[in-house]
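Only one protein chain is missing; all other protein chains are in place.
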Amino acid sequence: MSGVENLSRRGFLKGSLLAGGGLILGVSWGARRAQAQDAEPEAPAVFQPNAFLRIAPSGEITLLAKHDEMGQGIWTGLAIVVAEGLRVDPATIRVLPAPADPAFANNAFGVQATGGSTSTWSSYEQMRMAGATARVALVTAAATQWGVDAADCEATDGKVRHAASDRVLGYGELAQAAGDVQIAERVELRERAQFERIGKPTPRQDSAVKVRGQALFSLDQRVEGMLTALVARPPTFGGKLARFDAAEAKAIPGVKAVVEVPSGVAVIGDGYWSAFRGRAALELEWTPGEGGDAPLDSDALRAHFEGLSQRPGNVARDDGDVVAALSAAERTLEAVYEVPYQAHAPMEPLSCLVELRADGGAKLTTGTQFLGIDHPAVVGRLGVTPEQVEFQNSYLGGGFGRRANPASDFVLEALEVALAAKDLGAPIKTVWTREDDLQGGWYRPLFVNRIVAGIQDGAISAWHQRIVGQSIARGTAFEGAMIKDGVDGTSVEGAADMPHGIPNLKVELHSPVLRVPVQWWRSVGHSNTAFAKESMLDELAEALGQDPYALRMQLLEEHPRLQRVLRVAAEAAGWDTEPAEGMGRGISVHESFKGFAAHVVEATLEDGVPRIRRVVVAIDCGLVINPDQVEAQLQGAAIFALSATLGQGITLKDGRVEQSNFHDYPLVRIHEAPAVEVHIVESEEPMGGIGEVGVPGVASAVCSALRAAGAPRIRRLPIGTQLQG
Amino acid sequence: MNLRHRLWISTGAALLAFGCSGDPEPQPAEPAPQQAPAPAEQAPEVDPFTTVARVLRHPRCLNCHPAGDRPRVGDDARIHPQNVQRGPENHGMPGLHCATCHQPANQPLAGVPGAPHWGLAPRSMAWEGLDDHALAEALKDRAKNGDRSLEQLLEHVSHDALVLWGWDPGPGREAVPVAHDAFVAAFRAWIEGGAASPPAKQ
Partner (left out) sequence: MAEYEFELNGAATQVTAEPGTPMLWVLRDTLGLTGTKYGCGRALCGACTIHLEGQAVRACALPVEFAQGKRLRTIEGLEDERVGKAVVDAWIAGDVVQCGWCQPGQCMSAAALLAEVPQPDDAAIDAGMAGNLCRCGAYPRIRRAIHRAADALAQEGK
C-alpha cells in the first residue's frame, strides 16, 4: 500500500495540494449552493467528506461529477474510482452533475470544463482520494463507537465490520458520526494489483434511464410556465440585422413575443412549434458580414490557403536544415492535403433554459462542457455576484467540443433572449434547430497542408510541412496560453510534435483570419494533422517500395508505446496476410491527448463507393478504469471519423453555409458502419486520454486502404464522389 | 390537408405510384411553384403517347417505378438515402417502411413528401429503362398493370391521389412538367386511337 498525504478536511476542500497526485484543488465560493442543489436541505447527518461525495443516513451515496456526461461514460468511470477507495459497488453510487463551482475545476485546465480527453486521467488521483478519505472517516467513526482499534475494522460493500466482535454498521448509520471525525493526515490507497473495481468491465450508470427516455437532457428540461424561443440569426457570418417585421410572426397562434437580441431576432412561443412557425413567418433583412482575409467561399478559400502554403509561415518546429536536405535529396515528394470545415452535430441540438431571478441573478439549465467559462460569462453579463447565478447541468446529448464554447455562445444568447423578454415574466428555453446547429458556425477549421519530403539513401531525410488554417484560440480567453510565437498549438498538434526519426523537419503555420467561427472538434488539430502526416507516410512508403507498417516501425524506434499499439493492431488485423480479392488495407498510428492509437482499416470500392469492411484499433491509454467504455469510445470514435472521411463536410458558397441538415451533412448510418474491433494494450505507462484518441488515425487509413484496393490517393476530405466515374 | 386520405398504409399494390421524392431541401417554406402548362404537348400533331411517356419518365413518377429494389429520390433521381429498399410488399422494409416517414400528405415544414398509399410500384410496373414500345406494352399488359382495362387505367391516372401528387409534390421538387389535364387528354387520345405501341427501337 502506498500512503498519500491527505490535506483535505470535512466540508469543501480549500486550495489544497495533494502530494500524491500533485493536484491543486480550487477554492470554493459556492459551497452552500452546491449543497442546496440536490434539492435536499443540508442535514447535519449527511456526511460530506469533500466537494464530491455525500453519504446520507439512508446509506445513499451521491457523487457530484466534476466532469459532464456526454456519452463518454465518465460518470460511471468517476464512480468506479471513488468506489475503489470507498469499497462499495459502483452501481450503488448515485451520480449527479456538479454545480458551477471552482471546487470542480478540471485539474488539467484550472477551470471547470470537460474536454481534451482529460477527464479520467486528470481526476483519477483526486477521485481515489475522495473515496478513500471518506472510507477512513467512516471506519474511524465505527471504531470510535465500538471502542476498538480502527486497524481491526474492515470496510466492504458499504459497511464497516469489526470481525473480532462480529459487529457491523452501514455507511449510512455512520454518516453523522463520520462528519465529526478529524480526517487522517494519510490514507492508504490500494496498489493496482489489489484493485477490485478499477479495470473491471462495469455497466454504465446511465444506460437504463437513457434507454427508457427518462434521462433529462437540456432540451428535455421543463419548468412551470416555461416558454420556448427560437432565434433567427444572420445568414452570413458577421451579418447584422437591418430591419425586421414581426407582424405575421405574432399572428401565429402561440407566439407570445418577438424580441431583438444581439444575435438576431428571437421568437418566443408557448412551445417549439409555435416558435418555429413564428420564426418562419418573420420578415427579415440583414446586412452581410464584412472583413476577413478572404471571401467566404470554400473553393476560393482552398485556393487562398493553397497559395499561402507556398509561402513561409510562423515556425512551429525546425530540426536540422530542411532546405539543404531537400536540395540534397535524391528524390522529393510533394503533396497537398485538405480537410473541410466540420460541424459537431451532436444528436441533441443546443438549448439553454433561463430563469431570471428577482435579485438580478439567474438560474440556467443547460448542457454544457464549460461551466467554468459559462458561469463567469453570465455573472459578468448580469453584473451580479457569482453566488447569484446558478447552473443546472444536464446529460449532454453529445458534445464533441461544441458545448465547450469559448464565447459561451448558446448560453449567453439564451440569457439575452430572457433579458429582452423579461416583461413576459416567464422562464424561457432557447432552442436550436438542426439547421441552426449546422449553419451556426463554430466548426473544426478548414485546413490545407503542404508537405514536401525528401528521400536519401532509401530513407526519409527531410519533411517540410506548412499548415494553413484558422486559429481556434485567437480572440478567446485561451489565446495567451495556447498561442506562442504566432503559433496556435491546436493548429499544429500532431505535426509539430511528430516523433518520427526524420533528421530535418520543419513545420510552419499560417493562421488566416476569417469570419467563420471555429472551435475544437473531437480530436481538434489532430483530426487534420494525422490525416496529412499518415497519408504522406504512406505515399513515401509507396515511393520507397516499403511496407507502410515496416516504415512506421522503423521511424518510431524510440517510441515503444506507438510501436506497441501498431504491432498489436497489425497482428490482430493480420497485416502480413493477403487481403481478400478487391480488399485493401490501410494502417496508421498516432499519439494524441496522451493516448496512443493504431488503426488498420479494410475497405473495398464498389462503383466508386467506398465500403469500409472492418476497423481494428489498438489503444494504449495507460491504466484503464472501465474497459467496456474504452471499447465503446474507440468504436464510436472510428465511426465518428468515418463520417468525416466519407461524406461529411461544411462548405461555404457566397458567404453562406451550403449544408442544412442530415441529408446534405451525412453521418454514417448503420448499413455503412463496419465492425470495429478494439484491442486495449495492458499498460503500466502514465494514464492518457481515450475519447478523442480514436479519431485522428482513421481518415488516412481509410484512404490508404482504398489506395491499396486500386483507387487513386485521396488527398482531400471528405472522399465524397471523388472516386466515382 | 385532406383528412379523407387517412388510410395511409396501403393494403394493396400501389398502382402507377408517382412517388418517392427526395430528402428535404434546405428551404422548404416556400410554396410549390405553379407548373406552367406545356402548350407543345397539346399540339395535335404530337403522338399522344409521347406525352404520356414524357410524364411516366419524369422523376416524380419513375423514382418509384425502379427496375430494381432501390427507389430513387429528387429531381436528379439519386438512390434513396437511408438504405431504403422495396421490401416484401413494395412498402419498404420491416422497421423502415415508406410510411415511417411519408404520411398521406406532403409535410412541407418537414420537407417530407407524402400522399395516400405511398410506396413503390410493384416490380411488374418497373418502367426504368423501358423504351416507348416496352412502356406502352407494360401499360397495356393486364398481367403487369394490376389487371386493369384501359378505361380503368384512364380512371386511375385521372383521379388516383398518389398519381395526382406528381403535380403537387411540395417544395423543392419539380412538378411533372406536363399539365395534368394535358396528360389525361393525351392518355385518352392514345386509348381512343387504339392504344398502339410505338415501334420498338431496333
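Chains here go by letter, A and B, matching the order in which they are written, and residues are numbered from 1 within each.
The rule is short, and it goes like this: a contact is a pair of C-beta atoms (placed from the backbone, for glycine too) under 8 Å apart; a residue touches a chain by one contact, two chains touch by 3 or more.
This structure is a prediction, so every number in the text was calculated from the model and none was measured.
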| item | value |
| --- | --- |
| Visible chains in contact with the missing one | A, B |
| Hidden-chain contact residue, picked from the options A:120, A:263 or A:661 | A:661 |
| Residue in contact with the excluded chain [from A:141, A:232, A:308 or A:345] | A:345 |
| Residue among A:190, A:210 or A:656 that touches the chain left out of view | A:210 |
| Residue ranges of chain A at the interface with the undisplayed chain | 70-73, 203-204, 206-208, 210-217, 219-220, 222, 228, 253-254, 270-274, 276, 345-349, 395-400, 433-434, 628-629, 632-633, 635-640, 642, 661-663, 667-671, 673, 675-676 |
| Chain B, residues in touch with the chain not shown (by the definition above) | 1, 3, 6, 8-9, 23-24, 82-85, 87, 93-97, 99-101, 103-105, 107, 109-112 |
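Definition applied: only the chains that are shown with their structure count from here on.
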| item | value |
| --- | --- |
| Chain B residues touching chain A - in the complex, by the definition given at the top | 22-24, 26-27, 29, 81-83, 109 |
| For the chain A and chain B complex, residues of the former touching the latter | 276-277, 280, 435, 660-661, 663-664, 666, 669, 671 |
